[in-house]
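What you see is the complex with one protein chain gone and the rest in place.
Labels for the chains are A and B, by order of writing; each one numbers its residues from 1.
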Amino acid sequence: MELLGHLADGFATSLSVTNLMIVLIGVTAGLFIGAMPGLGSVNGVAIVLPITFIVPPSSAIILLAAIYYGAMYGGAISSILLGIPGASTAVATTFDGRPMAQQGKAGLALIAAAVASFVGGTISVVLFTLFAAPLADVALAFGPPEEFALVLLAFTTFVGLGGDDVLKTIIMICLGLVLSTVGLDLISGQPRLIFFDQPGFYSGVSFLVLAIGVYGIGEILHTIETSKSAPAVTPAKLTFKELWLGLKEMNKLWRTMTFGSLIGFFVGMLPAAGATPAALMAYGLSKLMSKKPDSFGKGNIEGVVAPETANNAASTGSLLPMLTLGIPGSPTTALLLGGMVMWGLVPGPLLFIEQPDFVWGLISSLYTANFAAVIVNIALIPVFVWALRMPFTVLCAMVIVLCIVGGYAPNQKMHDVWLIVGFGVGGYVLRKADYPMAPLVLALVLGPLMEKSFRQTLIAEQGNVMAFVERPLSATFIAISAVFFLLPLLKHLHRFSRRKTAANESPAD
Amino acid sequence: MAKADRLIAMALMAISVYFMIHASALPIGWNGMTGGPGGGAFPFWLSLIMFVSAGGILVRSLRSNVKYSETFFDTDTFKSVVFVVIALLVTVWLITWAGAYVALPLFLIWYLRFFGKHGWTLTVILTVCTPIFLFFFFEVTLKILLPKGLTEPFFVPLYAMFF
Partner (left out) sequence: MTYTFMRHFSLAAAASAAFALATPAAAQDWEPQKPVEMVIMAGQGGGADRLARLFQSIIQKENLSNMPILPVNKGGGSGAEALRYLMDKEGDNHVIMATLNSYYTTPLRTDIGVDIEEFTPIARMALDTFVLWVNADSDIETLDDYVAAVKESGGTWKMGGTGTGQEDSLVTAMLEEEFDVSVTYVPFSGGGDVAKNLVGGHIDSSVNNPSEALGFYQAGNLRPIAAFTPDRIEALPDTPTMGELGHDLVYWMQRSFVAPKDMAPEAVAYYTAMFEQLNASEEWQTYTQEKALMAEFLTGEDLQAYFVEERGKHAELLNTMGEATN
């Protein structure tokens, strides 16, 4: 088979000694960049891109792939250890990763994240190899109505998350959605919600600023108050035995991992969606399908595994529209696209036919990088876990410094740093009053996509709301959303009636 | 506790009114001609839902007869939270004019030595190492310049050396 020949060629290149060294360096660098709150694969790719014009192209691709994967793995590290998602793709990982770390299972959570990322990466590379060309057509079939339906689906998989106060959840969703509209209204081209005439608001409220504020500063203030002297987390230890047990534990989670990879790949492949909705949907769906949905958010290992497989699978998936359609699905792929142009490649439908060497070279590099990333990551887990054993006041000071610098770095605006402090204090007070934070962050991530696709559809269809259900794909998504929306309600009613009977049987309880 | 709950609900109501005022600068209605909601519609109506929900919480809290014994803030530890917040604000303000390489070490000295009550050895080591790490990681490697404010001229020889 011609395809396998290309792939074998690619592997032969990527497995040379020099290239293996490059992979190890790239993955390690990517891991640390990704682990830094505020920095992600974009920063990693941005710094090495100019270097890639100097080294031989085959090594360049491998270096890029290694940094990309390293950073994707690294995102989970700050989510789990510090509870601050390093990138929007790792938000869902904090929901259960952070509680696990607080219970002293940071090591297990990190192993789970690494193995899950590896499995997600592997399955997606296989899917990519086999179905790249036909899948490009699926991406094309997605217009604004389908995008809207998909975002709606991502939202509804989260309804009833954690069983919080309904009114408070609604407030947080609305607040997140309103914050997501700050800046420029794409449709009318008018600026809106420019508070206090601050030019910083023109570019909107970025997800990272909110996440670092609420999860970083907010969490620290919370911990300072609840346990001034006591350690923030149960000190975690990691021995070889535990590592082995962790790997064995993962063996039981094949269903979640396969499922997460499939969702991740298919959602990530859609240009508008990408890895963040993919990870959130995988989390929401594995919670819905779980036998113990209540244990999610309290340190269920599946809550780490599902989003981590999904976001890694999605990062491979998002290369698909970049290569076949020339549309970057994320800032990182946009940079890669720019790099390809510099190398004299034209991304688009003809790339697979005219430049098979490049395409399969990239694929095999991704695979090699994925393999290296899991090894380097597991090898470094003891180091990361050790960092948690610092005295709380030292860890706190370091995290605050990282929050400030990490919040400044992506856009290089002091405006963002002020917002982080503001969100931190606000988030701290709201969390104390039992307002849930996850819906707020989720709404800010999905809000812009939701509003844009909703209004694009209505403009194109002259205000006809039925447009969403007239098209087969979007109708299907909306139907599934409706089911998901009603499912927790039904479960709740079911449990309620059961509890009632139970209460009747034992009135003393 | 109940008092705090009411105060927060009222603050959220005020914020949503503020959002609504801003949002209504753009059309908030349904415009059939251009197809669908105007530019201010999303933020306006969502803020309204927020206002109503927060109002619901306020009403609920006023109606409930449950007596909360727990206070919202523990006065003792609350003091340390306020200290940290003030330190944060001062640090960020200091960054804008004296730069990150003055403000962050000062913050670390305060936090480690005076707030965390660690020894001088640890404090000095961390205060010296952190800016060095930041410089090499962010500026030299990632090419992300941190704000320097007044201290900018001192960095010119460093730039010449490392870039």
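Simple rule for what comes next: a residue touches a chain if its C-beta (ideal position, glycine included) is under 8 Å from a C-beta of that chain, and two chains touch if they have at least 3 such contacts.
These numbers come from a predicted model, not from an experiment.
Across A:331, A:382 or A:422, the residue that sits in touch with the chain not pictured is A:331.
Among the residues A:204, A:277 or A:424, only A:204 touches the chain that is left out of the figure. The missing chain, though absent from the display, is touched by one residue of A:187, A:224 or A:253; that residue is A:187.
Residue positions on subunit B in contact with the hidden chain: 34-35, 143-145, 152, 155-156, 159-160, 163, in rising order.
Seen across the whole complex, the unshown chain contacts subunit A at 9, 12-13, 42, 49-50, 53-54, 56-58, 139-144, 183-184, 186-191, 194, 199-204, 271-272, 321, 325-328, 331, 333-335, 337-338, 341-351, 354-355, 357-358, 361, 411-412, 452, 456, 459-460, 462.
We take it that only the chains that are shown with their structure count from here on.
Distance from the subunit A centre to the subunit B centre is 23 Å, each centre being the mean of its Cα atoms. Interface residues of subunit A, counted against subunit B in their complex, comprise 33, 39, 43, 47, 167-168, 170-171, 174-175, 177-178, 181, 185, 187-188, 190, 192-195, 217, 220-221, 224-226, 228, 391, 393-394, 396-398, 400-401, 404-405, 408-409, 412, 414, 417-418, 421, 424-425, 428-430, 432-433, 435, 451, 454-455, 458-463. Contact residues on subunit B toward subunit A in their complex (touch as defined above): 4-5, 8, 12, 15-16, 19, 22-23, 25-27, 30, 32, 34-40, 42-43, 46-47, 49-50, 53-54, 56-57, 60, 72-74, 77-78, 80-81, 84-85, 88-89, 91-92, 95-96, 100, 104, 107-108, 111-112, 115-118, 122, 126, 130, 134, 138, 141-147.
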